[in-house]
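Reading through the structure tokens given below for one structure.
The complex is shown incomplete by one protein chain, all other protein chains being positioned as in the whole.
Up next is subunit A:
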Amino acid sequence: MTVVVGVAPNHASEAAIHLAVLLARSYDRDLVVASVNSVAWPPSDSRVDTEYQTFLIKNARAAIDAAVALIPSDIRVRTVVHGASSARRGLLEVCEAEKAVRLVLGSASEAGEGIRLGSVSFGLLQAAEIPVAIAPHGFALEPGARLSRVTAAYSGSETSAELVLGGAAVAADAGAGIRIASFHTRPRAFASAGVGLQAEDQVVKQWEMTIRAHTTEILGEIEQSGRVPESVEVVVGAGKNWREALRAIPWEGTEVLLLGSSSLGPLARISLGSHAAKILRAAPVPVVLVPRRATDEYLARARAE
């Protein structure tokens, strides 16, 4: 069981390495630093192709070396250069071979806050069957830091409730706390409905009460399960937009946000719902995206123990 972090040749995301270290240390797993280089297709022995392959492998090695240099000595590290027809396929193959529990990636864009998905990471989300952790640009770690809290985003759906329960088990494994967070952007009211521009306030208030009632039930279930996290709490973040809503609640430097998959997506894989995609873009901390099958497994673990 390992944590796999993907590094792109010529572009080793420091944030991704820091996140991978945090997760590997907290879950007490080996860290596998993987770089994927493209294989010739069809495989040929021609001289030119061999030269190009050598160049690619050299690049990949350099990226891995740069990444390994960032990893503290208390983490057990292995490195892999894997040839595949695409970066996406290659990383998935490494995850399978290394029995990965998490795949860690960096944010695509270096501009602005939050997380931007590049084509490779977006493709990986569609195909991955294990949780994928993505670090926002600039994420950095204090020496020896461990995961302090897992915040599970709760949308009110059943899948989302299961994610929270699963997240609690994962948080307990890492000796971290769990926090259930719901977010809302205050819907603008219809100007011409004649019921006043504040009509939506009451609906939002009722929504908050419903969410708090649901999450209290979930907290009860967490407390009854064998593995209780360090701390449990419920928060609601509200704002005019998603960025404000996410920043309305406090975040710790060693915290991850757990986001579930859209219930409309394929069973095993991650597909982002419209809200999840917006939360991801505004996330101030690393985000762990959990496919639905992994949610089920989390849940089974939480209930079995």
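As a working rule, a contact is a pair of C-beta atoms (placed from the backbone, for glycine too) under 8 Å apart; a residue touches a chain by one contact, two chains touch by 3 or more; residues count from 1.
Basically, contacts and distances are computed from a predicted model.
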According to UniProt, what is the chain that's been left out of this complex called? Choose from "OmpA family protein", "Formate hydrogenlyase", "Amino acid permease" or "D-galactarate dehydratase".
"Amino acid permease"
Of A:R89, A:R146, A:H184 or A:R227, which one is in contact with the hidden chain?
A:H184
Please pick, from A:R78, A:K99 or A:K205, the residue that touches the omitted chain in the full complex.
A:K205
Determine and list the subunit A residues touching the chain excluded from the picture.
155-157, 160, 182, 184-211, 214, 240
